[in-house]
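What you see is the complex with one protein chain gone and the rest in place.
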Amino acid sequence: MANALVEVRNVAKSYQRGNQHIPVLDQINLSVPKGEFLALMGPSGSGKTTLLNLIAGIDKPDSGTIEVDGTNVSNLSESELATWRSRHVGFIFQFYNLMPVLTAFENVELPLLLTKLSKQERRKHVQTALELVGLGDRVGHYPNQLSGGQEQRVAIARAVVTDPTIIVADEPTGDLDKESANEILTLLSRLNAEFEKTIIMVTHDPHAAERAHIVRHFEKGVLQESSESLLEAK
Amino acid sequence: MKIPIVYNLRNLISRKLTTGLTVLGIGLVVFVFTAVLMLAEGFRKTLVSTGDESNAIIVRKGSNAELTSGIPRSQTNIIKTQPEAALSEDGRPLIAGELVVVNNLPRRSDGQPSNVVVRGVSKESLLLRTRMKLTKGRMWRPGTSEIIAGRSVAEKFEGCGLGESVAMGMRKWTVVGIFDAGGSSFDSEIWGDVEQFMDAFRRPVFSSMTVRMKDASQFDAMKTRLESDPRLTVDTFREVKFYENQSQNLGAFIKILGLTVTFIFSFGAMIGAIITMYSAVANRSNEIGTLRALGFRRRNILFSFLLECLLISLAGGIIGIFLAFFLQFIDVSTTNWATFSEVIFGFKLTPPITIASFVFAIVMGFAGGLPPAFRAARMQVVNALRGA
Partner (left out) sequence: MKVLKLIIKNAMRHKLRSGLTAVGIAIAITAFGLLRTIIDAYFIGVEASSDTRLVTRNAVSLTFSLPLAYRDKIAKIPGVEEVSYGNWFGATYIDQKNFFPQFAVEPETFLQLYPEFILSQEEQENFIKERNACIVGRKLADKYGWQVGDTFRLTGTIYPGDWDYVIRGIYDGRDPATDESTMYFHWQYLDESLNQTAPGRTGQVGVFYVGVNNESDVVPVSDAIDNEFNNSLAETKTETEKNFQLSFVSMVGTIITAVRIISIVVIAIILLILANTMTMTARERISEYAVMKTLGFRPRHLVGLILGESTAIAVAGGLFGLLWTFLLVWQFGLFLTANVGSFFPVFELSNTTMVIGFCTSLLVGSLASVFPALQAVRLRIVDGLRRID
């Protein structure tokens, strides 16, 4: 596929557990075009989260290459990766991973502290992001004063505040009740449809997978062939 | 500081008990450290301020304290002719012969007897000691059994207050005045007429002679002359140096003992800090992972956790120094080994001591905070996110 935003070629990854060598990913190939909403599914331990981590630049493959928007992230040094992540990746975790001692505003502001923006400029971006996710009136609240759904929305605001190239989501609805989960998924769909954000999501939940354009299945570290991309079909 | 300080501050506050205990531990160690230095300084200051830069003191050769010194009349007459001596208003050379004895008197606090320096002085003595001021009552009348007491003695010993009387050497002596000697060891002494004391204690020789020099630079000339005179067996000292020497042994002992103990404790407090911070790092491992994922560097994490530990130790330092400050309202008395008599002194907080204590607190914070901070910084992102 030409001009894929994310290009994964022949990637392999294994872990050391004591003196055990555990292979997790084996010869993975994947292309993600710009604007795609991809869901990765599979049983526990199948390697989907590992692949996500590799694409997001928080882990390195043992072999193979990963290119994101032209940058070979599998080649970057740790500190280069850190800089790259801060500009190009937005993270959404299953358990939100907000700093409990920071307010919603301060949490969303965190990635901007790595930029050269002034305080006023940061404020503007944060306010915009929070309004986008519908929490404009909760900026001063701490995570423990918010519901699970609201916390995840703050996390999403944090993920988009730097206008990243890709958004990676690891079980974003895993800890939410049905109603909140729907809200989150609707929000993600909106980000993808309206703002053309490329989203790669790992999930167990079939309802979540439904919202994606395309679903790929993992089976023991191998990516199964896919059904047609809904995006292409459009 | 990329990671905002409020992150550290609020984390410390959210674990009030643990943070509080750790801060308290460091605070206690800093308190003891500061107190020891303050005590040694207070003791030294009391003794050093006893001496006047323009004065020289002459004692028998080999004596390092007036108590063990005795200068016979034949020698004192020669000493009285030294030309370096300044003159009083009526033309008398300011050279004073004094007799120092020690009396065992009961303390007001517990009735236990302790040794008090009793100094028989000449008319010139008061002129020599410019920092001496009579604050209550009057001087003694010549030829009577009247005495004056330093303010610490008056406070701490029975019978030594204004109007009271104390039995010494088979006579009853009435305290007719209280003097303030500016925080020097004279505050711990009883003064009276030297002739009366010589008679009452049957000690017919002077313990020392004190000379006020016209010019302090003339000291060496006078010293050489006195010590090479074959008729004399004396040692000559600058008064400041003489009294400072008396504080050496005990002062060194206080410092060495105190600092050894503090050094040992400081490890204990540091361990408290280390444990606290390791626990913090472990509990917040997914926060660390998230921060790294967001793009913060290892060194940002390192500094952040180090700073958190420094905040703890600074808080402890402030508490410790603050508490130590109040020690200055307490009097301490102990027997000076050199003079075998009681000296009443206090704790003295000086800017150098304050700075030293802060540095001490910071060093503890650093030492205790570095290992956990390194652990936080060295975590692999994926492991940290998993909560390892």
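Note that the chains take the letters A and B in the order they are written out, and that residue 1 is the start of every chain.
Here is the rule we go by: a residue touches a chain if its C-beta (ideal position, glycine included) is under 8 Å from a C-beta of that chain, and two chains touch if they have at least 3 such contacts.
For clarity, every value in this text was computed on a predicted model and none was experimentally measured.
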Inset, instruction - Would you list the chains present here that the left-out chain is in contact with? - result: B
Inset, instruction - Check the options B:Asn77, B:Thr130, B:Thr144 or B:Thr233 and report the residue that touches the missing chain. - result: B:Thr233
Inset, instruction - Among A:Pro100, A:Gly140 or A:Pro206, choose the residue that contacts the chain missing from this document, as touch is defined above. - result: A:Pro100
Legend entry - Among B:Ile275, B:Ile318 or B:Leu370, residue touching the chain not depicted: B:Ile275
Inset, instruction - Please pick, from B:Phe265, B:Phe303 or B:Phe374, the residue that touches the omitted chain in the full complex. - result: B:Phe265
Inset, instruction - By the contact definition given up top, give the residues of chain B that touch the hidden chain. - result: 17-18, 21-22, 24-25, 28-29, 32, 39, 60-64, 67-68, 101-104, 112-115, 168-170, 201-202, 233, 249, 253-254, 257, 260-261, 264-265, 267-269, 271-272, 274-276, 278-279, 283, 332-335, 337, 340, 342
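Note that only the chains that are shown with their structure count from here on.
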Legend entry - Interfacial residue positions of chain B with respect to chain A in the complex: 2-4, 6-7, 10-11, 14, 286-287, 289-298, 381-382, 385
Inset, instruction - Give every residue of chain A touching chain B within the complex, in rising order. - result: 53, 56, 58-59, 78-79, 82-83, 85-87, 89, 91, 93, 95, 97, 99-102, 106, 110-111, 113-114, 158
